[in-house]
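What you see is the complex with one protein chain gone and the rest in place.
For clarity, chains are labelled A, B and C in written order, and residue numbers in each chain start from 1.
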Amino acid sequence: MASQLGIGELADWLGRAATRYAAGQGYLCDLDAAIGDGDHGANLARGFTAVVAKIGTPASPGAMLKSSGMVLISTVGGASGPLYGTLFVDMGKMAGDAPLLDKDAWTDLLKAGLAGVMARGKAQPGDKTMIDALDPAVAAFAAAPNLGTGLAAAAQAAAAGAAATVPMIARKGRASYLGERAIGHQDPGATSLAWLLEALAQAAG
Amino acid sequence: MASQLGIGELADWLGRAATRYAAGQGYLCDLDAAIGDGDHGANLARGFTAVVAKIGTPASPGAMLKSSGMVLISTVGGASGPLYGTLFVDMGKMAGDAPLLDKDAWTDLLKAGLAGVMARGKAQPGDKTMIDALDPAVAAFAAAPNLGTGLAAAAQAAAAGAAATVPMIARKGRASYLGERAIGHQDPGATSLAWLLEALAQAAG
Amino acid sequence: MKKLINAPDKVVDEALAGMAAAHGNLIKVHTDPNFITRADAPVPGKVAIVSGGGSGHEPMHGGFVGRGMLDAACPGAMFTSPTPDQMLAATKAVNGGAGVLHIVKNYTGDVMNFEMAADLAKEERIAVNAVVTDDDVAVQDSLYTAGRRGVGGTVLAEKICGGAAEAGADLDAVTSLCREVNASVRSMGVALSACTVPHVGKPGFTLADDEIEFGIGIHGEPGRKRLKHASADTLAEMLMEPVLSDLPFTRGDHALLFVNGMGGTPLIELYVLFRKAHEIASKHGVTISRSLVGSYITSLEMAGASISLLRLNETMVKYWDAPVVTPALRWGA
Partner (left out) sequence: MKKLINAPDKVVDEALAGMAAAHGNLIKVHTDPNFITRADAPVPGKVAIVSGGGSGHEPMHGGFVGRGMLDAACPGAMFTSPTPDQMLAATKAVNGGAGVLHIVKNYTGDVMNFEMAADLAKEERIAVNAVVTDDDVAVQDSLYTAGRRGVGGTVLAEKICGGAAEAGADLDAVTSLCREVNASVRSMGVALSACTVPHVGKPGFTLADDEIEFGIGIHGEPGRKRLKHASADTLAEMLMEPVLSDLPFTRGDHALLFVNGMGGTPLIELYVLFRKAHEIASKHGVTISRSLVGSYITSLEMAGASISLLRLNETMVKYWDAPVVTPALRWGA
């Protein structure tokens, strides 16, 4: 397990995410059909497939993250497009030109991404959105001793956060239209975000 | 069993027919759904209900038959409206002003009705239409010794004629669009015509 | 059966009341007997056009009543041709002294009921011509059938003849134009699902998930054959082949392509079908110079579509383009 990640690991991450979304899109769509409009899996599969197809050879991890975010913004659509797009763009901006990203850099990146998504979508923890996976993941990562344990902890926290959305009433996104009927269903965006961090942990080592 | 029928028996006949169509409209619609458009039972139920509602106290059997035919023409619609309407109107014309109709009169009436329906619809026996019930019924009636046996024989022949439509390919009406797919289904119009003659036999005693 | 209705035997009357409430500026709804006339009928000196048929095909025909199309429409019970008293009353109401054309779709019931009405109208000294439309290539026109059915081409005939009548053409001219349109158009349809006639309460047939009915009419009846479902492009080929070869359409023809929904098929799918039908026509050397896409002649909530192709001449184009102001078709004014 490396103590820093470069564009090779990032490309691996995005590839793993794309594969995961392509394979699991039916499951995510089912989650979204229950409390949304049934397209979340297809949206992300389309977006990350495009990211991988257009990835090229960017100069730095930051450039790769930014351009991936732009591709997501222009291919995903829906609520998750601007949100996932902003996550990547804002992480990319924070990464600057650094060729390699260590634990501290990743802490900054993840915090910037979280802040960006929260600014864009105005959701708070507990609103039954992807924030419920991302927010605890960022906290768990920051608290971990090193990059490897941090990414593993982040993935676990995100999965736990996604699971914790089941009993929630939604206050943002389509699921909020359902009121109490949203109870008992896991949020698709929180789930897909947990998958993203799981892919990152795998790519890191 | 009377040897002549007057407006009392005719009113009874029309009432029995109306009741029969109202009760059996689902069955007729099912037959029609298989090889037509599923409305035959509803058409006749609507028409004969109107006949009974508007029957009033006509001066003669002929007047009653004619006005019933006019009501059928203006309430049934579809293929069966003009055909059943013509059947009654032409029987009524043949009946003239006679207060009572005996076996010979009924032979003329039924022949006139059959001729009218065939002129209007241009169907021949074997085309899988109501003619396949009416034509053998008229022949059976004419061959019988008296009114009572004649009406019973007519009802039986019509029922047999309707049953005999099952293996036919239709050459008239909607069922003709189906080609060989019409084989195996009994013609709804032949069936309803058999019911009409059964009601007549019952009304006659 | 789940429908937005109150009772099966009230659907037609209540829908007519709804049409009257929604389109009072364009049409007038008459009851007992039921018929719809354009609001300004009769138009003195103009040939009047009357059509009609069973209900359940909306917007046809009531939605086509108005300036530049039909003067009157007679709605029968669901999928049941209207009765002669309706057509007689409508014919009298819209007769502007220049005669009346009955446009009748070729179904035994429609033909007989319109015939009886025309006879009655003639007794009242109204000049009535009738044209029976029969554009459906799914049925062979032979001694062994009731003849080809009138389907999508009827809508085109009503629009074009309406334009001609509005422009002052006389009864014989409108009549022969109607015959010409009917002779120049061919149609074919496919169902992906059945429909449920309200008073029947269950679907006219049942299709497995991978089955379609090919060569359907417009009364929810099964078609010529049951086939395996296929892609939109394949279905477009299967629909266009008999349409193109029957007339036949030839290289250099200009045509109007009408992709019609059966009632339950969303518009986006009709455009997918249109795309391929247009491509097939072009490959065949037929230029599509006019188009119509939408659910105009329907079978209640049936999923499916039909394609009609009309070989155009200058007169037809002129009257197709002419202003039309009806609830369902409207342009140019």
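The rule is short, and it goes like this: a residue touches a chain if its C-beta (ideal position, glycine included) is under 8 Å from a C-beta of that chain, and two chains touch if they have at least 3 such contacts.
Being a predicted model, the structure only gives us computed values, none of them experimental.
Of the chains displayed, those contacted by the omitted chain across the entire assembly are A, C. Touch with the chain omitted from the figure is made, among A:14, A:55, A:79 or A:152, by A:79.
Note on the undisplayed chain: of the listed residues C:69, C:121, C:192 or C:216, the one touching it is C:192.
Panel shows subunit C; residues 1-7, 11-12, 14-19, 21-23, 55-56, 58-59, 63, 192-193, 207, 209-210, 212, 229, 231-233, 235, 257, 259, 263-276, 278-279, 288, 291, 293, 295, 298, 300-301, 303-305, 325, 327, 330-333 of it touch the chain omitted from the view. Counting over the whole complex, subunit A has residues 25-26, 29-30, 33, 35-39, 42-43, 46, 73-83, 120-121, 169, 171-174, 176-179, 181 touching the chain that is not drawn.
Rule of thumb we're sticking to: only the chains that are shown with their structure count from here on.
Listed here as common contacts of subunit A and subunit B: no chain. Note: the chain lying farthest from subunit A is B, by mean C-alpha position.
If you average the CA atoms of subunit A and of subunit B, the two centres end up 75 Å from each other. Subunit B and subunit C, compared by their mean Cα positions, are separated by 32 Å. Centroids of subunit A and subunit C (each the mean of its C-alpha atoms) stand 54 Å apart.
The set of subunit C residues that touch two or more partner chains is empty. Touching two or more other chains at once is no residue of subunit A.
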